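Left out: one protein chain. Kept in place: all the others.
Note that the chains are named A and B in the order they appear, and that numbering of residues resets to 1 at the start of each chain.
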Amino acid sequence: MKRNRATFYTLNALPGILILVVLFLIPLFFTFSYAFHDNGKALVEIFKDEYTYRLLVFTLEEALLSALISTLIAIPLASFFSKYTFPLRRTVLTLSGLSFTIPSILVVLGFVIWYGNNGLLNAFLMKITGRDYTTLQILYSFKAIILAHVYLNFPIAFLLITNAWTEMPDTPEKAAYTLGAGRARTFIHVTLPRLTPAVLSAFILIFLFCFSSFSIILVLGGNPAYSTFETEIYRRVNINVNREEAAALSIFAFFITSVMLIITSRGRKNQRATRKEKTLEKAKGKTLVVAFLLILLILLFILPPMLSIIYRAFYTKAGDFTLRAWNDIAKGSTGLMSTAMSGIINSFLIALLSSLLSVYFGSRIALASAKRNSRILPVISSMPMATGSVTLGLGFSFLAATVGHDSIYFSYILVIAAHLTIILPFAVRTITPGAKMIPDSLAAASYTLGVSAFRTMRKVEKPILSPYKRKAFAFAFALSLGEVNATLTLSDGHVSTLPILIYRMISSYNYQGAAALGTLLLAEALIVFAIGEGGRKHAIS
Amino acid sequence: MKKALFIMLFAFAALSAVMAQAAAEEDVLTVYSYDSFASDWGPAGKLIPAFEEETGIKVNLVSAGDGVEMISRVELEGEDTNADVILGVTDDFAYRAYPYIESYESPVLSDIPDELKFDPENRLIPFDYGAFAFVWDSECGLDKPKSLSDLTDSQYENKVILIDPRTSSVGLGLLLWTYNIYGDGEEFESWWKAMKDNALTIADGWSSAYGLFTEGEAPIVLSYTTSPVYHVMNDNTTRYQAIVFPEGHEATIEGIGIVKGTDKREEAEKFVDFILTEAQIDIAVANSMYPVNSSIELPDAFDWAPKPDVLFRSGATDPAKVEELQTKWLEIMTEIN
Partner (left out) sequence: MPYLEIRKLEKKYKDFTLSASFGVDEGEFLCVIGPSGSGKSTLLSLIAGLDKPDGGTVTIDGKDITKMKIQERGIGMVFQDFTLFPSMNVEKNIQFGMTEKKAEKKKISDALLSLVGLEGYAKRSVSSLSGGEAQRVQLARAIAAKPKILLLDEPLSALDAPLRKSIRSSIRAIHDALGITMIYVTHDREEAFSISDSILIMHDGKTVAMGTAEELYRHPKDLFTAFFTGEGTALPAHLVFENMEGSVFFRPENAVISEESISAEMYPMHVVFPDAEIISCEFCGSDYILGLEYQGYPLLCQSATKPRRKTVSVMILKESILNLQ
């Protein structure tokens, strides 16, 4: 019977898995197959090349370090945010997800405007110190790479861990205290083991992101020695156009990321039913002061680069206020309503649909993998993350060429499906810890009431996933909102989203216009997040 | 759950409304181009309607990503391709497009200077070209470099923004440029070694490099000779200037070609001719490139886009040599001094 029930959940997850297979695995397979042309000559060469291993060492180094630092910073913050409630708590959690929406070119720009040698921070420091040279040299070094990666990815760890920790009852901790265990010992032996799935989930997501990062690394690292696999894959695909070698490198990278995924996918299930939700303590007195200090710290870290983009939308480099960027958008070729507006609407609808779908399919996959205690399901659904954007792009262009179509409808559907493939791993990873906390006895109780497995899933189990689904939606939405490559490849240029408009603005030298569009993008994400949070208050559970 | 379903249905409905506006039609000339040409802000927004009105031929402009992706797509689609014309193949990738396109002896060819015609069989016909150059901030207080070799001077330490030849065609342009001037020996090596100190950073692409430049991170950036035009036309400033070196510049030429076996040969020819004549100015302005048609008068702002006297064609370097140079470059740049 247990087996039968697991089968039900597997069947439920099947449509999502099928989409992954058709949209992702098959194109990937064809992309990879190039590596085996000529008896796998390219593959052999890649393996023999000493440079491959140098790339590997650096890539692993920066990815592991970025993931480690991001989670290490996130854990103490999450511990506070999952214990106390205080004003602005939700706002900060929401804001920290925003950095996801910004396309990488704007992240670079935001970083340069804020942290640059001639950036706002340095201008400010020069004013107070009275020096006339750059005070704080952050960019163009290895630490800049880590800073940018932590900036971009810390919110993943912060949100995932806070979410899991808040849902976790604290009775075992209290038990440990009564046994005389100190805070540190309790944390290491009692809290951390239970928190591990969430921490690992965040860690591996960040690792995968940083593993396939390259533009930020090149620009902000300032040294070609800082090259990742993705740099080389990009070169083989776009500059030297050697599909065999690109595929061979991709396989190599894919192999490593998959191994990481598999190692970290050990499924352990929390079977014990919990009766009471943990109620958050209200921060008072000293804790309230700490809360505000932490909020300040987080905001000082996450906001400036974003605010810099908004600043640039209104002020020139010389510091003069101007609305020119906005006029430029308005001028477009056919006016504001049809370019920027259609960009906003397109972005919104595509992000909305793909993220709703990703939560829908993602929660089914998460439930199935929790029920089966499966290691393979989370791995499969995380594969698109393990692939890297360039290889993913190759797969999508293969797809675009294979389905060859004229219909604009089809373009939209393809774009949404591609976004779905990209954001699904996030949805699954965000929801799985929640699914693992659902005790089996809950479903058993429902079945003995004569209620079908389907209704049980819908009425009993899915509602428990709600907070996780909400987080997953926010992630997915933000990610889809900022997506560029897949949209460009699959839309035949008929679908213009805000990030695509941003790239087009920049390629015609209009950085200020791009900043203005970036402002719109942030505003759009913020509004959707705010509505989502507002909806949470009204939702009765 | 119901709520989510409702939202989804609503979004689908809204999307259908948006899509219905842009439904494609049958029996049209299909043109593949790169994204920056096809976009609303690219030249296509203006040119395609003009062409359609003039000739009565409907055009379906397909943006197939960037230039390389466009060729890849044609390769993947092979004989089944929908494309009748491909627009925007650069001369260095021309060899990959040749198997799929056919010659066209356009009457406009006589107006195009011979040195730009990179394909003797006229399968790919050039329609615009640009030259890589260093753009500098003339108010930065440094001496204006007069040659490529001047850039190695120590006063430019951390003052130059370069672009990686492994990830950007502009970066690759500079690599080939230095190869054309210095060869691949001692001189090549010492130039790049010196630039290790003088380069503030080596960006992944032109977009971020130029962004760094406009943010004032460094006063010299690798870009195009035409870059100042934007600042003249939009910012009304001549502060940013392209520096022309007497020893010559690396150039990139973009071509247009008719796809082999098209059943719209006649319409395709009309389109190519249109691009080579009436469309020249708009394309040049939008792409920040020079028109190939020598009879075209450019706007005044192009006075700030000086044409170099000597041009090296990027496509002239053998792809195998390109890879060898990249490897050599990487060795020089990552070697510890």
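Rule of thumb we're sticking to: a contact is a pair of C-beta atoms (placed from the backbone, for glycine too) under 8 Å apart; a residue touches a chain by one contact, two chains touch by 3 or more.
Model, not experiment: these values are computed from the prediction.
Visitor: I'd like the shown chains that the missing chain touches, ordered by label.
Guide: Even though it is not drawn, that chain still touches A.
Visitor: Which is it among A:L125, A:L280 or A:L442 that touches the chain not included here?
Guide: A:L442
Visitor: One chain is left out of this view; which of A:P87, A:P193 or A:P463 touches it in the full complex?
Guide: A:P463
Visitor: What chain A residues would touch the chain not displayed?
Guide: 1-4, 272-277, 439, 441-442, 444-453, 459-460, 463-464, 466, 541
Note that in this section only the chains that are shown with their structure count from here on.
Visitor: Can you compute the centre-to-centre distance for chain A and chain B, using the mean CA position of each chain? Integer Å is fine.
Guide: Those two chain centres are 32 Å apart.
Visitor: Contact residues on chain B for chain A in the complex?
Guide: So the residues of chain B touching chain A come out as 1, 4, 7-8, 11-12, 14-16, 18-19, 22-24, 35-36, 38-42, 45-46, 60-66, 68-69, 72-73, 76-77, 80-82, 93, 96, 164-169, 172, 199-205, 207-212, 214-217, 227, 230-231, 234, 286, 288, 319, 322-323, 326, 330, 333-334.
Visitor: Show which residues of chain A lie in contact with chain B when the two form their complex.
Guide: 51, 105, 108-109, 112-113, 116-119, 139-140, 214-215, 218-225, 227, 231-232, 234-235, 237-241, 317, 332-334, 338-339, 342, 345-346, 349-350, 352-353, 356-357, 359-360, 393, 397-398, 400-402, 404, 406-409, 412, 458, 462, 488-489, 491-494, 496, 500-501, 503-511
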